[in-house]
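Only one protein chain is missing from this complex, and each of the others stays in its spot.
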Amino acid sequence: MMQQHTTSLDIETPGSGLHEVTARIRDWTAKAGVQTGLLTIFCQHTSCSLLIQENAAPAARRDLETYFARIAPEDATRYEHDDEGPDDMPAHLRAALTQVQLSIPVMEGSLALGRWQGIYLFEHRRRPQARTLALHLLGK
Amino acid sequence: MMQQHTTSLDIETPGSGLHEVTARIRDWTAKAGVQTGLLTIFCQHTSCSLLIQENAAPAARRDLETYFARIAPEDATRYEHDDEGPDDMPAHLRAALTQVQLSIPVMEGSLALGRWQGIYLFEHRRRPQARTLALHLLGK
Partner (left out) sequence: MMQQHTTSLDIETPGSGLHEVTARIRDWTAKAGVQTGLLTIFCQHTSCSLLIQENAAPAARRDLETYFARIAPEDATRYEHDDEGPDDMPAHLRAALTQVQLSIPVMEGSLALGRWQGIYLFEHRRRPQARTLALHLLGK
C-alpha cells in the first residue's frame, strides 16, 4: 500500500558555498523502507537553493561557486533591494537561477542518483545560516 | 486512501513581470482537503515561467525583473528567431533559466512554503497574455 513520509531537515550552513546533503537525505529515505517511490526535497528559503552536481572533484564545486558569484555579483550600484546587506540581492538571484525543489525517483530501495551526482544545499549568504529542507517521500 | 486532484488555473498577465499566484494556489489546495501530499504546478508555456521568491520586498522583485532583462536582453542582432517580435526569444531564454514546474509538499494541511516564499508566474512577454497552469495534487 502506498505510503507517505515527511520530515524537516535542519541544516546549519557555515557560510556561502555548496554543502553536500546527500548522505543525510539518503539515510532518511532508506529508513522509510520504500522500494519504489518519489522523494521531493523542498528548500524553504529564497537566499539559498538546491543543486545536484558533480560529487567527485572539489575543483568543479569551486568553479560553480565562482561562476554564480560572477553572473550574479555583489554590486551595490546594481540593486535597489539591500535591506539585509550587499549579499542579499545576489543571493536571491543565484537562488532564482538554480533550484528551490528537486524530486528524485526511488528505485530498488535507493535514490536513482547517477554515479557522479551529489545533492547540495547552495548557501548564497556570506554568514552562517540555519536552513530547513522539507522532505516528502511517497511510495511503497 | 490516497487521492488525486487536478485543475487548470487560467491567469491573465498584464504584461512582463512577476505576478503572484500564491493565494489562488493555496486556496485550491486547501479546498481539496489534503492533509499530507504533494502539489505540482506545471506551466504550459515557453515564454513565461514559474519562480518562488521573496514575497515581502517589492524592490527585490523589481531587481529580479531587471536582472533577467539584463542577462537575456532584447537585442535583434543576437537572435535568429524573431517570428513573434523582439521580446519572444529573450522570453524563451528567461523561461529556460527559471522553472517550468514546481512541486511543493503539503504538510499538516498546508503548502510547506517558507515564511518569505511566494509563488510567482514570471511573464516574459511585454503584452498581456492568457496563461494556463496545470495543477496536480496527490495525497490524503
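Here the chain labels run A and B in written order, and each chain numbers its own residues starting at 1.
The rule we apply is simple: contacts are C-beta pairs under 8 Å (C-beta built on N, C-alpha and C of every residue); 3 or more make two chains touch, one makes a residue touch a chain.
Predicted model only: the values in this text are computed from it and were never measured.
The chain omitted from view is touched by exactly one of B:Ala60, B:Leu111 or B:Leu138, namely B:Leu138. Checked against the full complex, the one of A:Ile25, A:Met89, A:Leu102 or A:Ala134 touching the unshown chain is A:Leu102. The chain not shown here touches chain B at positions 2, 4, 6, 38, 40, 42-46, 71-72, 78-81, 83, 89, 92-93, 95-97, 99-101, 103, 132, 134-136, 138. Seen from chain A, the chain kept out of the figure touches residues 2, 36-38, 51-54, 57, 59-60, 62-64, 67-68, 71, 97-99, 102-105, 107, 112-117, 138-140.
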